[in-house]
Every structure is written in structure tokens, then in C-alpha cells.
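One protein chain is absent from this view; the other protein chains keep their places.
For clarity, chains are labelled A and B in written order, and residue numbers in each chain start from 1.
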Amino acid sequence: MSKNPFFENKGPIKLPNLIYNSITGLTPESGFGSLPEDVLISDIKNLNDATKNDITFFHSAKYKELAQSTKAFACITKESLIKFLPTKCRKICVENVLLLTAQLTEQFYPDSITDNNYFNLKPIKENFNDITSGQNTFVGPNVKIGNDTSIGHNTIIEQNVLIGNNCHIASNVVLRNTILEDNVHVLDFAIIGKKGFGFIPSQSKNYRYPHIGYVHVKKNSEIGSGSTIDRGSLSVTIIGENTYLDNQVHVAHNVKIGNNCIIAGQVGIAGSATLGNNVVIGGQAGISGHLKIGNNVQIGGGSGVIKNIPDNTKVMGYPAKEIKNFLKENKNND
Amino acid sequence: MSKNPFFENKGPIKLPNLIYNSITGLTPESGFGSLPEDVLISDIKNLNDATKNDITFFHSAKYKELAQSTKAFACITKESLIKFLPTKCRKICVENVLLLTAQLTEQFYPDSITDNNYFNLKPIKENFNDITSGQNTFVGPNVKIGNDTSIGHNTIIEQNVLIGNNCHIASNVVLRNTILEDNVHVLDFAIIGKKGFGFIPSQSKNYRYPHIGYVHVKKNSEIGSGSTIDRGSLSVTIIGENTYLDNQVHVAHNVKIGNNCIIAGQVGIAGSATLGNNVVIGGQAGISGHLKIGNNVQIGGGSGVIKNIPDNTKVMGYPAKEIKNFLKENKNND
Partner (left out) sequence: MSKNPFFENKGPIKLPNLIYNSITGLTPESGFGSLPEDVLISDIKNLNDATKNDITFFHSAKYKELAQSTKAFACITKESLIKFLPTKCRKICVENVLLLTAQLTEQFYPDSITDNNYFNLKPIKENFNDITSGQNTFVGPNVKIGNDTSIGHNTIIEQNVLIGNNCHIASNVVLRNTILEDNVHVLDFAIIGKKGFGFIPSQSKNYRYPHIGYVHVKKNSEIGSGSTIDRGSLSVTIIGENTYLDNQVHVAHNVKIGNNCIIAGQVGIAGSATLGNNVVIGGQAGISGHLKIGNNVQIGGGSGVIKNIPDNTKVMGYPAKEIKNFLKENKNND
């Protein structure tokens, strides 16, 4: 995500001010050494997106290759991971890397923490009187709607929504922080752009992780009834071109789905999973978080995918395995 | 489906005009021989519903028995299947049978292709002032509502909806192309009668298959909160008498469910599956498309059914097998 299209970045912020304040609860006595007063940090980004003016974070050895080549000026991490980072990258070691990451994100993007409703809505016909639209449909600030697009009844378009030409948005839809390209269909009761299920667990009161990403649905795609597509935390949730989702599908934050995919009813795709092009998924299948599913993969209905799947593979089962093995094992077995 | 109750049939159409036009992209030079100018085709129907004035389609050898006895005047099919059709049935052979079928359906029922919203709605109290109804509930054309029926808040009854006596429709429901018999309960957020997840995949832009069917919910039944029941493509989606669906159930297009069934939460039933009477399905179970589930079948929660199940059988597992085998296999196995 190069520039955040929806959430305003309050940076640059001087490095010591970013680290030592009431949000982090840290002070110059917290043991990070003296931080250079004159360094301005522009943004907080992933290891591979960060530039020399940014701060990044590194919390698990599985990202060590990305860590080795990060260009970030500084990195929030823990002692055991320091060795993987470039020498010139300034290390800020804490016990809970994600917590400090969230606290810094909150400083750059204070509006992103909560995901409450936007109340400053107006009837759609006030601002978009050339759009075909239904009853009780309301629109918030920073919304654009293309030509020949229609919007149903009781639909709420909150702030930060860009809708292309020739789209059809059905009834009772909720949209926020979302880009819909041309010719996208969104069916009844879909909820797109809500913050993801990301937080830092803590006894008695969890810490809600900021979600500064958005949802990007590419052209010619369709989102089924009752589906939920959450926006990314630091990146974008993507639905590729000409990709169709059936009803009651759940797409978690940071997921990237390729082009020409077909995803049947009640499928669930956990956070940060990546799907290639031409992927076909049967009903009720589930895909675990952070997995990579290749191009032209077919996943049987009801499968539970718990590891990466290479290109051109057909899998089925729980855990999902090559379909010929699944069928062989279950052959004379009624 | 004898006569389509909701979508207007633009037929009869002369056979050559039906085949050769800008929708199909076919011309007399396309190799079908000369088509008789004077033959009027009334409708497009399934193999077994078609009469001698209709055209039908035949795309898979698994329907060869139905094909052998079709009464249709003509049939869209492919070379390899011609041998199964009656001699007197005129064959129109193409590579993509379903695509041409969809293109002909579009000509008979041009309104069925899209499933956009109907905007010509009025507050329910204007047309039905003797109905007990909630706030912000709107009704479109061709809607009938029986006596002693109540309808909640924010509910949208689009066109082509017949509701019987003593029904209770909750809040935030969306109904279209649906018949509800007497004493049916539809709980909050149910979506009934939307077009099914049927389309012809194509790189860069899928072709949306027309859905000219409807949903028929028989008397004394209940549809749970957040459930989705899609209308059929060429036939009817049926929920039998006294059949109860729990929350978040998904019933795809053309499914037929019998009487006295109990279907627990989050169950998914894929397209064109048929269930008998007195079927009980535990939560989150899934049933693959085109299967036949017999009478008095019990399916354990979480099961994945991928083949037909005979009458009076209890199954469980993924893939589902007889429950005694499932339990034996998983006995000392924690």
C-alpha cells in the first residue's frame, strides 16, 4: 500500500516523540538508549514496504528473509530476532512487538483504532440525484459513485468509498473504506470494509489493533449475499477481477484473492491468506491464515486447507490433500 | 415448473430467429443446416418438462435417460451426445451447450438475466393498510399478502411475492420471486428468492446465467435468521411443509427439500440437491450439488455428504458414511 487513500497520516513524527509518550507508556528510562532527536519518521509499514524514513516491525522468525532486506530506518522487534536485521536498521526491542506496533500505528492514524459508525450521513438522493437508488439509502463523506450504477434499499455507504461505473449494489449493504471498480455486483446484506478481527489479547480487556487498510474489489466481480469482507490492518484486502463469491462467504483482513476465481457458499478465508488466479473453492471449505494458494488450484467443498498449495493442484479433505489420495483413502469405506 | 408465475415469456419465437441473432452471435453460416422458418418455439425447458413446442438442452451423459424420452422439438447438445436423443428431436450442436442455453433463455425471459433491485417500491401501509407491519417496510409490484400476516421493520418485499395467511415475516428480510404458503415464519435477515450462484465461467468476464425459477416455501415452515435461499434457474427451489431451517443456512438454486425436515444452523445445501421427507441435518453439515438424499435420513453435524444417501440411513463424517462405521473408526482415537 503506497499511500493510504482513506486514513490521514499524522506523520512525520520525531522518533523520540513517537516512542516516549502516554500511549506507549515508555520513557527515556525504558532502556532503548538515546534516540536521535532530529530523525523524522514518516509512517509505519511492513518490512518490505518500509522506506528509509519509516519504522517497521518484525515479530516472528518466519519473516526473517524479509527482515534481512528491509530498508526501514528503525524496527520494533525482540532480542532473539535482532540478528536477522540489517546492521544500520535501528532496533527497538520490546517483549510485545505487536502491542508497540499498534501503539505507533495509533499515533500515525488516530482515526483507525475504532470502527464506530459514521453519523454524518445524508440521503443518497441529496448528493447523487442522478443515481438510481432505493429507499432509506444514506451516504457519508468522501464517497464517489460512477455512472450507470444503482444502489438498493436500506444500504449504508459510510465514508471512504469509491464505486465505479455500471455497478449494482443491492439492499441492506454496508460499505466503508472500500474501492469497487467498474461492473462490480454486491448482493444484499454484504458487509465490506469493516475492521478485521485483529487485536492483541489481554486479560480483562483486549487491545484493539488499528486497521488502516481498505478493501479493493476489482472489475467485473460479484460479492454474494451475507458475505463479509474485512479491510486490512496495514495492507489491502483484494478481490481480483472477474472473481465471484457466493453467499455467506467470509474473507478476513489482508487476504488477497486473484482473478477469475469462483468461491462457493459459506467458504471462510482466514487473515493474510493469498490466492492465485483461477482458483475454484467448493462450499464450506476453509483456508487457514497466512497460507499461499497457487494458480489454477481447485479445493473441494468442505475441505480444511492448513498448508500452502502449489499451482495446478486439486485438493480435498481435512486436512486437505491431493484429491486422488482423498478418494483412494475413502473408497470402500461407507 | 409448468407455467412461469413471475417472469414473462416473450415466446413463441420462430426457431431461426431464436438461433441466429446478435445475442448468440450465430448465423445461418454457422453449420446447423437450414432451420424451418415456420416452427414456433414456445419456451425453453428441462429435458423432461419440455413439450413438442419447446426447445431443451442436454449437456452431460448423466442425463441420458431423460434425453431418450424428451418430447422437445429441438435440443441444444454436443456431437458426442446426439446418439442418446430421439430421432425426431432436432439437434443443435455447439461446443458450449450451457452458454447457448443461457442465450436462448435470455431471449424468452429478458428480465431474468440481471437480479438488480426493483426501485418502484411503496411503503407497505399504502397498499396493505390492514397488515400489521413495522417501520420502513416497502413493497413492489405483483405482491399479495394474506390475512393475519405480520411483517417487521426494514423489510423489502420486491416484486413477484405471494404470501399466505398467518405468516410472520421478521425485520430486515429481503423477498423476491417467492411463494410463501400459510403459516410460514421467516426470521430476521433471511434473503429469499435471489438469483442462484449460476454463471458460465469465462476469462475476464463471466456470463451470468438467467434464473427464471422461484422459491416455494410450503405451509407451516420456518426459515432462520440470516439464511439465504436462492431461486432456481429453470426450475423451482422448494422448502417442504413443516420444515424448519435454523440460522445461517444456505440453500442453493433448484434444491428441493421435503416435508418435516429439521436443518440446524450453518448447514449448506448445494445446487439441485434433493432431500426427502423427515430428513434431520446437524449443524454445519454440507451436501454437494445434484445429490439425492432419501426419506428419514439423519446426517450428523459437520458432515460432508458427497454421494447419494438411501432412505432410512444415519450418516456422519467427511466424507459422510454410515454413523456406526464413523464411530467405530474414531473409537479409541483421541
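Worth pointing out:
Going forward, a contact is a pair of C-beta atoms (placed from the backbone, for glycine too) under 8 Å apart; a residue touches a chain by one contact, two chains touch by 3 or more.
All values derive from a computational prediction rather than experimental measurement.
Considering the full assembly, A:174 is the residue among A:174, A:215 or A:279 that touches the omitted chain. Contact with the omitted chain, checked across B:247, B:295 or B:325, is made by B:247.
From the options B:12, B:110, B:134 or B:201, the residue with contact to the unseen chain in the full assembly is B:134.
For the options A:177, A:235 or A:248, the residue in contact with the chain missing from this view is A:248.
In the full complex, the hidden chain is touched by chain A at residues 114, 116-117, 119, 121, 136, 138, 154, 156, 172, 174, 189, 191, 194, 197, 199, 201, 203-206, 226, 228, 230, 248, 250, 252, 266, 268, 270, 284, 286, 288, 304, 306, 318-319, 321-322, 325. Considering the complete assembly, chain B touches the hidden chain via residues 132-136, 150-154, 168, 170-172, 183, 187-189, 220, 224-226, 241-242, 244, 246-248, 259-260, 262, 264-266, 282-284, 301-302, 317-318, 330, 333-334.
In this text, only the chains that are shown with their structure count from here on.
Chain A and chain B have Cα centroids separated by 34 Å.
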